[in-house]
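Have a look at this one.
What you see is the complex with one protein chain gone and the rest in place.
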Amino acid sequence: MSTQLPPGLQLEKVDERIMTLNVGPQHPGSGHMRIIVQIDGDYIVACDPDPGYVHRGEEKMAEYRNYITNIPHLERPVIHDSCNILYPYVLGAEELLGIEVPERAKYVRVIAAELNRCVYTLYWLAIYGIFLGHSTMFMWPTGDRELFIDLLEKLTGARVTHAYFIPGGVRNDMPANFEDVCLRQVGYFEKRIAEYADVFYDNPILISRTADTGILSRNDAIRLGTTGSVLRASGVDYDVRKKEPYDVYDSMDFETNILKAGDAYARSKVPWLDMMESCRIIRDALSKMPKSGSVRTKLKPNPKGGDTSVYKRVESGRGALGCHIVSRKKPEPYRVKLSVGSFRNLIAMPYLLKGEKLGNMPSVYWSLNYWPVEADR
Amino acid sequence: MSVIAPTFRLSYFLRSILDNVFWIIVLVTLVGIPAIQIVLFYIEMPVIDGELLTPFLALTWLADPSRAVPIIKALMYTDFFRIAVFPGFGLAALLAAGTIFVERKMLAKLQLRVGPFYCGKVEGILQLMGDGLKLISKEIIIPAKADKPIFWLAPVAFVGTAAAFVSLIPVAPGWVVADVDLGVLAVFAVIGFFPIVTILSAWSANSKFPFIGGIRALHQMISFEIPLILSLLGVVMLAGTMSLTGIVESQDFFPWIVFLPVGAIVFFICILAELERIPFDLPEAESEIVAGWLTEFSGMMYGLVQLGTYLKLYAFAALFTVMFLGGWSGPMLWPPFPEEIITDGIQLGPVTATIPGLPILDQAMLNGVLWFLLKTVAVIFFILLPRGVFPRIRIDMLLSLGWYKLIGLSFINIFIALALLYAGVLGPGGMI
Amino acid sequence: MVMIKELLTPHNANVFVGKLGDLLEKAVDKPLGYAINWGRIWSLWPVHIETACCSVEFGAASGPRYDVERFGIIEAFGSLRQCDLIVVQGTITRKMAPRLRLVYDQMPEPKYVIAMGACAITGGLYFDSYNVLPGIDGVLPVDIYVPGCPPRPETLIQGCMLLQEKMKRMKARKFV
Partner (left out) sequence: MDPLIPTTQPFLEKFPDVTIISDDADRPAILVPKEQILDAAIFAKEMGFDHAESVSGVDYPDENEIEVVYHLGSYTNDAMAKCVLALATRAPREDAPRPGQDSTRLPTLREVFYSVEFHEREIFEMLGVYFEGHPDNRRLLLPEDWADLPPMRKDFAIKGR
């Protein structure tokens, strides 16, 4: 009888001390997912994430569209990081279709991807702030995020859904005086981001609340296959931009931020440090890029891929983002699989939340750099 | 404001209020005044200037202002006026409303926003009225398995407890609803009701998140009541009295915060915790337990709880003022009442009206109220400020803060007070 | 005298009381109804339910640049029992639809629905997906449609203002 019920709703015979809480999908601290938490007093004894509330079948839809028309819907899982989520798909399609990318387009892509990483991370930081009850930390990043959105709007023409990367380069060239505006706003942001430390990262309450909670050791981080900031906060030196540079990241000047602690505080601090590196990369790319030239290679109409498969990956705001495209000599890809950072980090959630206090649930959950829409695809 | 909203809403609103007033006057004339007349013949009236106040006299004030003054004075000294209007509920509710609005605007300014802006045309000052009118008219949902009588009772009891707390606060010399000899003890007795009301409402809702929130509130309030009480003992020792009025009078020359800063800090932190304000707003932590013990309240029940919360905020701020900042005492700021109005009367062009009994309020009282309000508003401001700066802390950190650190600090405070007392510096018969 | 006795029947008394009640209601209802409607217009508290990616722009709308609190709309309110507005932020999947309806049913009257984004209106980009509903019309009664993919925050704010316009023309139901 109980097998007919959906997961998490089974009427199990449990200890009377244990209370089951449904956190989500309508819950101010869950986002687009449900976490079934069982608590004993103030301690979480079991946690079962239940994603899939935004499962829209992107991968199935990709099989019915050709390589170009796949672009708009494949960026929807993370609309505030849309350049980065398109990046592996575009790289893979270029390899399948055999297209060379002009040099200038590579730099424009790097700039757009780093700007978009800042947009994503600022939104993530805003939600992290409100999850900890710090409403000022919601508002400040949300306001500063608009600067980068302005820049991307100038570059691509859309506020969040850019559809800017296409196989063969980018859709259009940089507008005039973009470089000046970009440098000015990045310069302002670098000053501003230091203020976040005053109000948030150096706050004694925040430190005492998030430090030593949800500790993910180095071995566990590797074993669970986590990625991105979660991995780097546990002391593993792995950044796809460094380890397997794509486009022109090998000539960029930046560092990989690694923290050893592996707790929620370290996990919340790595993206913040990464944003500073993003600013460095943007400055570097703007100075090194060719000042003129083409930004896209023209495609043949309805291009067909070979009879092969590719796996490309990039470093997105949430970690390594892979795209596995299987092609079978058709204008449409035979199979597109997005291996997203959120889905890979999700596995750490039941592991980390077990034994934590209920009050730590929001901070540990959101420190996993998890965006439910992306995980559901 | 916009193209799609061309009409001026406030004028409609004011017209509707005028409409309301008109109909109220009509109804009062037809129904109310006869009823009052009937009632007045049966109840005992106060004696003013050796003359029994009859309904006839009571109605003459409509025609003769000089007769109005003694009646107003008499009414001002009735218990009902004190409870409902001046040192009691009316003042507190007014301050509470102001607090909510100032909180929203101040938080918005901290966060580089504007806050409520369009409601009421001028910086959104009518925002609170809008919220209140909406909450009054909203459906009230009672959960199916709730304990209905207790669930209904809880918001009312919460506001009632908060109002009882307000009634103990002395605002000016002689202006207090209930001047209890053991005022501090009475305050603690009233505060002790808040956890009970909270846990009753949380339990009766028969829902998980209110239950967790209620348990958290219970833990928090009870563990912070002990340092709250202990931190006030120093003041009580030095003042030599438990009456709140007596404590204020003992601070004529200097407020106790000068000698007992430790106690003041402990008391302030305890206030934040008792009021469930950030960083101690665990019972209402949205991201963990939806809205804590307020989760199941809808409509005006929620409105009542909010009103009670802000009444409580005012009462605690006022208690801080009374205990540590010297209450109404302060240098005379209020300008003296013009002498010629008392002797010669008010001159309005050719007409001179001599009104005996003016001024209604004396200078000392007005000055006291002014100082009291200034200090209280400053304390309220400091209570609101942490909301923009701090994240929320965790329940175990909160409890260890309450039990280990604050209790220790409040004992240190007591030792300081005892040392000052036995050294003969302060206190009854002290040097100062 | 006989006539007065005949007039004072229980039926006539009932009619008289009823008329008096009508008069009282007329005296109170219209201005009070207006005041209550005015209060509802300026105090729309949205439920915190995120259904898809439009929630990013919903969050941006409450940020410092757009700041919907100017219109009395407090974002991220705790419990749905105190909310009056439900902004459906994007795609509704088959898994989310029953939950959305549940949230709507749990809210107290009066309640309003804004369908934000192309997906919430027609299914949008996901018109041929196997797990997405073609719009939320079959789930909730929608008051305002805000198109866009995602709508800019300005569009959302204009949608809220259109809802205020619409509410102005609605008759405030008697306070429940």
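Observations on the structure shown:
Here the chain labels run A, B and C in written order, and each chain numbers its own residues starting at 1.
In the analysis below, a contact is a pair of C-beta atoms (placed from the backbone, for glycine too) under 8 Å apart; a residue touches a chain by one contact, two chains touch by 3 or more.
Because the structure is a prediction, the values reported are computed rather than measured.
Taking the complete complex into account, the chain left out of view touches A, C. Interface note: of A:I68, A:A158 or A:V236, the residue touching the hidden chain in the full complex is A:V236.
From the set C:K95, C:K111 or C:R152, the residue in touch with the chain omitted from the display is C:K95, counting the whole complex. Only one residue in the set A:R223, A:K288 or A:K329 touches the chain that does not appear here, and it is A:R223. Contact between chain A and the absent chain runs through residues 6-7, 51-52, 55, 57, 59-61, 64, 222-227, 231, 236, 238, 243-244, 308-311, 313, 320, 322, 324, 326, 334-335, 337, 339, 343-344, 346-347, 376-377.
Residues of chain C in contact with the chain left out of this view: 93-95, 127-131.
The definition used in the following text is that only the chains that are shown with their structure count from here on.
By count of C-beta pairs in contact, B-C exceeds the other of the chain pairs B-C and A-B. Inter-chain centre distance (chain B to chain C, centres taken as mean C-alpha positions): 34 Å. Residues of chain A in contact with at least two other chains: 27-28, 130, 138-140, 143. Residue positions 111-113, 286, 290 of chain B are each in touch with at least two other chains.
On the chain C side of its complex with chain B, the touching residues are 24, 27-28, 30-32, 34-36, 38-43, 48, 63-64, 67, 69-72, 76, 78-79, 81-82, 84, 106, 108-110, 158, 161-162, 164-165, 168, 172, 175-176. Across the complex, chain A meets chain C through its residues 25-28, 31-32, 52-58, 60-61, 64, 72-73, 76-80, 123, 126-127, 130, 138-140, 142-143, 145-146, 149, 159-161, 373. For chain A in complex with chain B, the touching residues are 19, 21, 27-29, 42, 129-140, 143, 199-200, 203, 205-206, 208-209, 357-362.
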